[in-house]
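Got a structure for you, questions after.
Omission of a single protein chain aside, the complex is shown with its protein chains in their original locations.
Should a chain be cited, it is by its letter among A and B, assigned in written order, with residues numbered from 1 in that chain.
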Amino acid sequence: MGNRLIDLQHITKIYDGHKVLDDLNLYFNENEFLTLLGPSGCGKTTTLRILGGFETPDEGRVIFSGEDITSLPPNKRQLNTVFQKYALFTHMNIAENIAFGLKISGKSKTYINDKIKYALKLVNLDGYEKRMPDSLSGGQQQRIAIARAIVNEPKILLLDEPLGALDLKLRQEMQYELIRMKNELGITFIYVTHDQEEALTMSDTIVVMNQGYIQQIGTPEDIYNEPTNAFVADFIGDSNIFPGIMLEDKVVEIFGIVFHCVDTGFGRNQPVDVVIRPEDVELGTPGTGTLDGVVSHLIFKGVHYEMEVTACGREWLVQSTKMHPVGEQVSIHVDPFNIQIMNKPESEDEEAVVLDV
Amino acid sequence: MYRKSLSYPYLIWAAAFIIIPLLFIAYYGLTDKSGAFTLANLAAIATAEHSKALFLSLGLSFLSTAICLLLAYPLALILSNSRFGRSGFIIFLFILPMWMNFLLRTLAWVVLLDTNGVLDSLFQMLGLPRFKIINTPAAIVFGMVYDFLPFMILPIYNVISKIDVNVINAARDLGANSFQTLYKVIFPLSLPGIISGITMVFIPSLTTFVISTLLGGGKILLIGNVIEQEFMKGTSWHVGSGLSLVLMLFIILSMILSSKYDHGEGNVL
Partner (left out) sequence: MIRKTISRIYLVLIVLFLYAPIGTLMVLSFNDSRTSVKWGGFSLKWYQRLLENETILAALGNTLLIAVLSAVIATLLGTSAAIAIHHMKKRSQSICMSIVNIPMLNAEIVTGIAFMLLFITMGNLLSIVGIHFEMGFGTVLIGHITFNLPYVVLSVMPRLKQLNLSMYEAALDLGAGEGQAFFRIVLPDIMPGVLSGFLLSFTMSLDDFVITHFVKGLGADTLSTLIYSELRKGIKPEMYALSTIMFLAVFVVLVFINLRPQEMSMTDRRR
């Protein structure tokens, strides 16, 4: 990853009295695959539209390679967008679609033809020049939308939930394709999605957003293993989130039972949130773990079994390759490394958000 | 694309040639020759001659609207169920006749309906009673139905053809027979089209003066004829405007009615 390419500084955007983005600060590096991840209404698409020039922020500045481009119209920006529903020009064939931006900027015919060939090759659709957009499948239209954007050699490609309309299999295929294209082109991809799996698979950096605020920025590993708050933990994969009390360094109490963990620096007798991933809950014969419970639900999920265990009056979500039938008495053990301690959200507002999700 | 200024030429045009002219009618209708305020022009509707014309107009236009609805509904159903509905057939049916001048089209019925005309001769040949309706109110209703039927068919057809086939399938699936499906599902869903069709037929029928002139033999006066004469024979613009205001009351009533039921689905186009 290279230098800073684009900077969002103190961005605020208000729609009908509602703050969609509140003092957002974020930067993007060269040759980075960055994903804006969050539930609908979290401000991720608005952020993307501000980058693309389709919205002007009410406050704050957009800096591109040291230049203020906050009020520059989209056609003057060195970045291109792949739209949610592709937005191919339905009255033009594929070649004309791809050539659109190049013709506008007055490129020569041979240059344009070379570019079309190159772009179609890149997206694995050689020979589709004369087809109409309507005659292509969703996945193919998606590739054309990407081809149309990248022939203009943007420094940044913005992708607005580009895989949302595709079915699961195609979506997984396109995820690999996108990573390949990004590496081949060596440009920055800024990707918007609400699909955490997509984000984890493709990104160099994930920005988790909620209600107009950035919740966490980090690598996929950081985000998954060390969520900074209950919202991120809950949004990224399934989690057990329990209220606990940090008795002292490396000792936490949940429902009156003492667990050992590796976190320090929370002080003494502090209320905290405790996150335990379902795959980190180990089940054994009663009496061999930290506490005992009864299996109350069982679903076969293909790769593993998903179970709910009732212990201390709470449901514990457990994923395991070993099946325990409903009604079986089990013990629960969690490795200290797998217990993640988080500060309680500070404001009531943030707490409400957590409950919402 | 988003520029508000794009609407300015239209808004200026609409103010000058839609709103202001209507204000003129209101002004003339509510004043006398000296320019003083009066309700006498509105009250002029109560004179025997005028109220007779108004009631006759109301009667004939109710009748022709009802006939149009009865004729159009089955046709709209048939069209929406057949491949004709999808081709340019609809255009042929309704737009093409407009290229034969409206007055001539209506006048042609004189030839067809006349005593010893085409239909009368046909009836005689078949041994049926004589067909003498020219210069009667019946001929006027006939002309109204002929001229305005397309305006009933199109909105109903538009609404029916947009009903999701699966809604109809669901009704059948839940045990409704085809009559129940029509009565309980298709009919209520097509109401916006029906309402829109009714206004599109009722208002021109109520206010026409051409059809009554052409097919009524000049002896039958509708409210439209009365107003036209007030203006073109130079009798009194004030009384003419006053009667127009009365007429507009009916128009506004049916506009309110249609906007209440119709949220744009029932458009003629």
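Here is the rule we use: a contact is a pair of C-beta atoms (placed from the backbone, for glycine too) under 8 Å apart; a residue touches a chain by one contact, two chains touch by 3 or more.
For clarity, every value in this text was computed on a predicted model and none was experimentally measured.
Only one of A:46, A:81 or A:193 touches the absent chain when the whole complex is considered: A:81. The chain that is not drawn here is touched, among residues A:15, A:89 or A:337, by A:89. The residue touching the chain not shown here, chosen from A:13, A:44, A:115 or A:148, is A:148. The omitted chain makes contact with just one of the residues B:63, B:118 or B:138: B:118.
One chain of the complex is left out; on chain B, the residues touching it are 1-7, 9-11, 13-14, 17-22, 24-25, 28, 71, 74-75, 78-79, 81-82, 84, 87-88, 91-112, 114, 116-118, 146, 149-150, 199, 203-204, 206-210, 213-214, 224, 227-228, 231-232, 237, 240-241, 244, 247-248, 251, 255, 258-259, 267-269. The chain not displayed touches chain A at residues 52-54, 73-76, 80-81, 83-85, 87-91, 100-101, 104-105, 132, 134, 148-149, 152.
We take it that only the chains that are shown with their structure count from here on.
We define each chain's centre as the mean of its Cα atoms; on that basis chain A and chain B are separated by 59 Å.
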